[in-house]
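As you look at this complex, bear in mind that one protein chain is not there, while each of the others sits in place.
The chains carry the letters A, B and C, assigned in the order they are written, with residues numbered from 1 in each.
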Amino acid sequence: MSYGGRLKVVLITGRSIKQGKSKDVGKFFDEYREAIAICEMNPMDMEALGIPEGGYIDVSSPYGSITVLAKPSPDIPSGVAFIPYGILVNTIIPPDTDSTGIPRSKGLEVWITPSAKHLPDLKFIVKLIGGV
Amino acid sequence: MRITFKPLTPFKVPVDLSPITPDNLEGMDIGEVKSLQIWVGSKRKRIDEIFLVELSEDGREEIAIVFMGDFSKARGIGSGMSRGSITVKGSGGLRVGEYMRGGTIVVEGDVDHWLGMAMHGGSIYVKGAAGSYVGAPPKGSSKGMRGGSIIIDGDAGECIGAYMRDGSIEVKGNVGLFPGLRMLGGTIVVYGNCMGRAAARMKDGRVIILGSVGSILPTFQIEEIRPSVRGVRERLEGPFYVFQGDLSEDGRGRLFVSKPSNPELAFFEKLL
Amino acid sequence: MKDVLLIRNGVVYDPMNGVEGEVMDIAIKDGVIVEAIDERKAKVIDASGMLVMPGGVDIHSHIAGSKSNIGRLLRPEDHRRSYEPKTALTCSGVGHSVPSTKTTGYRYARMGYTTVFEAASPPLKQKHTWEELNDIPIIDKAALTVMGNNWFIMDFISQGRIEDAAIYAAWLLKATKGYGIKIVNPGGVEAWGWGGNVYDLDELVPYFSITPREIVEGLCKINSMLNLPHTIHVHVNRLGMPNNCWTTLRTAHTVRKAFGGGKLLIHITHCQFSGYAGSTWTTLRSGAEYIAKYVNSVDHVSLDMGQVVFTDTTTMTGDGPLEFRLFQSLAGKWANADVEVETGAGVVPIRYSRRSYVGTIQWAVGLELALLVNDPWKIVLTTDHPNGGPFTAYPRVISWLMSSKARSKVMERVNRRALKYTALPSIDREYTFTDIAIVTRASPARLLGLKRKGHLGVGADADIAIYDLDPRKVDPSVDYRRVRRALRRAAYTIKGGRIVIVKGEVVEDIPGRSIWVDVDIPEDEIEELLREVKPRFEEFYTVKLRNYPVPEDMILNPSPIKINPSI
Partner (left out) sequence: MIIPSIVVEEKAAEYTMEDVICPFCGCCCDDIIVSVKDGRIIDVKNACILGASKFLHIDDGRLLKPKIGRFESAREVSLSEAIETVVGLLKDSCYPLLYGWACTSCEAILLGLDLAEILGGAIDNTSIVCHGPTILAGQDLGLITATLGQVKNRADLIVFWGCNPLEAHPRHIARYSVSSRGRFISGRRDRKVVVVDVRRTNTARIADLFIEVKPGYDYEVLSALKMLVKDLDLEVDEVGGIPVSKLEELADMMVEAKFGALFFGTGLTMSRGRDKNIEAAIELVRYLNFKTKFVLIPMRGHFNVTGANEAFTWRTGYPVSIDFSQGYPRYLPGETTAVDILRRGECDLFFVVASDPVSHMPRRAVEHLSNIPVITLDPKLTPTVYLSDIAIPVAYTGIEVDGSVYRMDTVPLRMRKIVDPPPGILPDTEILRMILEKVRGEYS
């Protein structure tokens, strides 16, 4: 569903080969940031929102919002978005585990909007967590 | 006799309050109560190191314990108690009323997971919300709630009444997934909505949902429509769809779902 | 000073050396028993009025390895009811029927047991077994290696290449640091790879041109070719099924037919579970009389009891299809863990109930075996921990063996109907302290070929249990409770000359030794065989041949026994 330039999707997180490969290169290297700051979406959804390929989007949940690069992928069904595991997507994942010990990292409902922002600096995010 | 416990400072680490029950405090004078030792994180501390303890006679023989303040980091309030009462004026933490056999617990704020874990009897009333696994047995065990009643005014989390054998749970708010998971007996009433998968794997017992249920698991089969059903303390007006299940477990449990709140289940009527 | 110890005036039972309740002193130096020591320099333990025996030896107990750990993982509820907090000396632990590693060591030592054999370890997972055994304190330990469903062994035997099979088995023992050949439901576990089982000694194993009989005979032959200290250790086909006592007897007899009598050839383990007559569960009968009659008439068979105790416990075995059957009848938790090329495993929690018909028969069969086999040297006390009950129940079992009054007490409360079909009520034999010393120490040590264990002669390891119980004053037949209590908590346990337990509490936490057999086969012979095996090995297994063996540096306190084979 898209209204007013917002799209409600089900967020799936997971491993991608780029994320896996770059995490052992170094997590403060651009290669890693590029691997995790990406959101795969159905091309139709991107079109509906008017996002060009390589455009930035904001992904928001009640817990926070992140800016990532949108990447069209016909294998993702409409209404679903995929972001690789990492510090970015964890900003918007709820901390409650419903007593299972594991946060709900797949199947969270999030809102997607086109963004004017840039990719965040990972060190900056760590500092936000660490209380600077 | 009324004994009040007020934390001297807010808790920073888990505090195990399971020894402070009416059963354990019976016959103790104030000095003995103050010198009881409990676990604060990994340290043993005397009660008067962490609490301001006040004792007042209210003319009743029964011991009434009052916890004043935020107890969201507490564990096991009212653990195994069989008589008397505990009132928490604030939040209650984890495992409130675990293995409870009798008496009453009232929590004015919220409680965390495992409320009334494997409880046998008595009654618990939570005015706020509760976490997941209300009345469920600890992990790995299949001996769930065997008696007593739990009433929650707010919402509750996932898997309430898991492995429940008897007794009742009433939730005035909404609940998460899997209310009545693997239930064997007893009654669960949800006045609000359920996130879905109600009564999954139930063998017996009754789950009544007055709000919306999301969907019905494919392992349930519709039986009839009833105008009203017996709740815990009152008759609940419906009409209700009555499902039987969980068929994959050869279950004979009943799931009652309000018809007005769930128009999308109308297609089941064709199967009747 | 610490290494010189004198145990004074104990009432000593040392059946291997013919000592039956004599009051004597035992001298210890550098971890072994010696003729005499300088008393002035020794630490003296006053054991007057106390029962002194060699440290206990457990021939069959599932204490470590993949399936023990599955059992632990499966049973948080078992841990919650039994836990031990840490002390200044000991680590904490949990577990009633599947105790954690540290707790396992402490509990055995508390009962005066000092040597324990892990009953079944698949070679592929033997690194795991050793990691856990390393973590078990105080006791000496070893592991039997599972071979009865190993593809390479089965292929070699069916091709008639018995020497190559023997070399392969020797390599397996060396590579995995195993102690002996364990056979679990020969052929049946391989069939379980397809969800099946084999039910008869002469039934072909699916896709293999071999029968259980050929596997047992082949491995028995290999065992004697390799001169292994222990015989083949067999968990027979059809274990845990009604009417299986005949399978047990035929398995025992087949090796006699092939290799003659005159010496020990086969150890039938946890015999209780394969000692049933009666064709269905509802008509289950004790088959113990038949088995005992046979064992009394031959000299090539030894048994261990596999006694059932009325408690909540966890069954675990390499016999995958057995656990599946158990799950079908109990419908509770069930874990299965097949191991490629070698074996399987299953775990199912169970509660043996006094009131149940089957439970009562099972309880009686174990005791009947122990009481009807005349020669205690042929039998060993076990509960097949944790299958029949946790090892902590041994003092209970001992009290049943020593006192017909103790047995009657239990029989008053068991299933009446079941009792009618067992011989137990009519048996009045009672074990003496010597008999107990045999079935818990001397006999297992002898059957395992442990020359320095199970006795108190000069040169033996100074593994000694001292119990606060005066056998001259206490009549175990009447005062069985007193015996039971004393045996639960040794007054002293001495391990390798060190005092580790005093009054049932750990006073020193030392690591035990790791025992295995090192079969001396020329390296070039093994290498030649492995060169041939390697392509198939790496086709069947998912690990490389090179990563398969247990490296010696993984093992704490290694204590290998050199063996000269006769091939």
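Keep in mind that, in the parts below, a residue touches a chain if its C-beta (ideal position, glycine included) is under 8 Å from a C-beta of that chain, and two chains touch if they have at least 3 such contacts.
Everything quoted here is computed from the prediction, not taken from an experiment.
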Contact partners of the omitted chain among those displayed are A, B, C
By the document's definition of touch, the residue of B:Ser35, B:Ser56 or B:Gln221 touching the omitted chain is B:Gln221
Sole touch to the unshown chain from C:Gly193, C:Gly359 or C:Gly512: residue C:Gly193
The one of B:Phe5, B:Trp114 or B:Tyr191 in touch with the missing chain is B:Trp114
Per the touch rule stated above, chain B touches the missing chain via residues 12-14, 16, 39-43, 72-73, 75, 94-95, 112-114, 131-133, 138-140, 142, 159, 177-178, 181, 197, 200-201, 215, 217-219, 221-222, 247-248, 268, 271
Where chain A meets the chain that is not shown, the residues are 10, 12-17, 20-22, 24-29, 63-64, 73, 75-77, 80, 82, 85-87, 90-107, 122-123, 125-127, 129-132
Where chain C meets the left-out chain, the residues are 64, 66, 68-70, 72-76, 79, 83-86, 88, 91-95, 98-102, 124-125, 127-128, 131-132, 135, 151, 171, 174-175, 192-195, 207, 324, 327-328, 333-341, 344, 347-348, 523, 526-527, 530, 539-547, 549-552, 554
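One rule holds in what follows: only the chains that are shown with their structure count from here on.
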Taking each chain's mean CA coordinate, chain A and chain B are separated, in whole Å, by 37
Distance in whole angstrom between the CA centres of chain A and chain C is 56
In whole angstrom, the CA-centroid distance of chain B from chain C equals 46
Expected list for chain C, residues touching two or more other chains, is none
Listed in rising order, the residues of chain B that touch chain A in the complex are 113-114, 131-133, 157-159, 176-177
Seen from chain A, its contact residues with chain B in the complex are 98-100
Per the touch rule, the chain C residues reaching chain B in their complex are 74-77, 80, 332
